[in-house]
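What you see is the complex with one protein chain gone and the rest in place.
So, chain A:
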Amino acid sequence: MTTLDERAAVRRPGTDRRPVRARPEHVLIPIALGVIAVLALWWHDTPAVTGFGDWLTNAGRITGLLAGFAAVVLVALMARIPALERGVGTDRLARWHAMGGRYMVGLVVAHALLIIWGYAVTAHTDVVHQTGTLLVSYPDVLMATVAGLLFVGVGIVSARAARRRMRYETWYYLHFYTYLAIALAFAHQFATGADFMTDLAARVLWAGLYIVVGVLLVWYRFVMPVRAAFRYGMRVEGVYREAPGVVSVWVRGRHLDELRAEAGQFFRWRFLTRDLWWASNPYSLSAPPRPDMLRITVKTFGEHSGALSRLRPGTRVFAEGPYGAFTAGRRRRRKVLLLAGGVGITPVRALFETLPAAPGDLTLVYRATDWSDVVFQEELRRIAEIRGATLHYLVGSRRDLGGDPLSPAVLTRILPDLNAHDVYLCGPDGMVNAAKASLRRAGVPRRHIHHESFEF
């Protein structure tokens, strides 16, 4: 009886919809149009540029406008909009965000310096005096200066080298200062921005853009997760040891089918214990999602993941998601190779079970440096047997295996028709990059290589 009810629920319009996936161009083209619109605004408002000071000032204006636009775009990329998360992929969004963030910090610095210099040249004063004038007598510029310093600070903190030396959570929470910075920088755009002071329409559009993105942010990063926490009522069901230092956590909840989670996706998990409630970490589903249960599998190298092995059944869980585009939605071809490295097996394990494929069309290659790191051996063997899929282990250090374990030669020996395959690739960054290069050399086109990095 309950099964019948559940089926009826699944058929209900609304839950049966296919998830919406945006493609990269659906994001990049609007961004490009926005840049053109911003430049057009400047073009329209500028009668003529005369003299060196005017050149500097106008260069400062353009970089300022672009920085203001970049701030909105960067926030929108991180607003966890489901269509982007599923279509473009969280890792790619994060890469774009990081790249755009560095560019934006550059724009902010250039904007400040060019405006100071430009104003000083036209006013025939020196830059020090001009900086003082700007800070003291221009409305809201002092606030904007604080904002600029915050942007630079967050930029420095986010630089790759610094991030390694810092706890993920520290970095994550420091990043929230950008919201403060954006808020502080907003006022001076209208109070002193030549393109907005006298142009109500531009002000309305600009403010509208900020408001829309702000609403999206609050909705998808706050309202939806809180709603989900009440709706799904997730709790830890049990913790199981898979291998030394690797544990699986089963989480039970209600109505989980409404999440429309797919194999290959991940959630950001927050376990409400005294030590863990403040940290939210991304872990992939390591089994296909069930209407009542989800499973994650975590390698316990960090402080956070180590504490997971001590979770008690019944612990409350908040899960944000599902996120990630490493799903069947990327599939382009009949034959599929799944290529997993180390703990990258987790989403691959879920795909191995669910990716539609006829017997013989699905191959899993599992790379690990040591047999003690290999997890799910029994599960994988069973899935391979039932589905008529092929399972290959490449285990051992480089030296043991005699050279590159993922060289084109090795891969084509496993799969002679490798270049007729779609490849799903997941693992540590180094392994993913090496494997990607190797696959390209083996003749697999770039658009058939789907990869996800889990180092955001």
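Convention: contacts are C-beta pairs under 8 Å (C-beta built on N, C-alpha and C of every residue); 3 or more make two chains touch, one makes a residue touch a chain; residues count from 1.
Operating definition for what follows: contacts and distances are computed from a predicted model.
**Student:** Could you check which of "RNA polymerase sigma factor", "FMN-binding protein", "Spore germination protein" or "Branched-chain amino acid ABC transporter permease" matches the UniProt name for the chain that's left out?
**Tutor:** Spelling it out: the chain absent from the display is recorded in UniProt as "FMN-binding protein".
**Student:** In the full complex, which of A:Ala22, A:Leu39 or A:Val157 touches the chain missing from this view?
**Tutor:** Answering carefully, the residue with contact to the hidden chain is A:Leu39.
**Student:** Touching the left-out chain: which of A:Asn58, A:Thr90, A:Thr131 or A:Ser158?
**Tutor:** A:Asn58
**Student:** Could you tell me which of A:Thr192, A:Thr315 or A:Thr354 touches the chain that is not displayed?
**Tutor:** A:Thr192
**Student:** Identify the residue among A:Phe69, A:Trp96 or A:Tyr119 that touches the chain left out of the display.
**Tutor:** A:Tyr119
**Student:** When the complex is taken as a whole, what residues of chain A touch the one chain not shown?
**Tutor:** Answer for chain A: residues 39, 42-43, 46-55, 57-59, 62-63, 99, 102-103, 106-107, 110, 118-119, 121-124, 133, 137-139, 191-192, 197-198 touch the chain left out.
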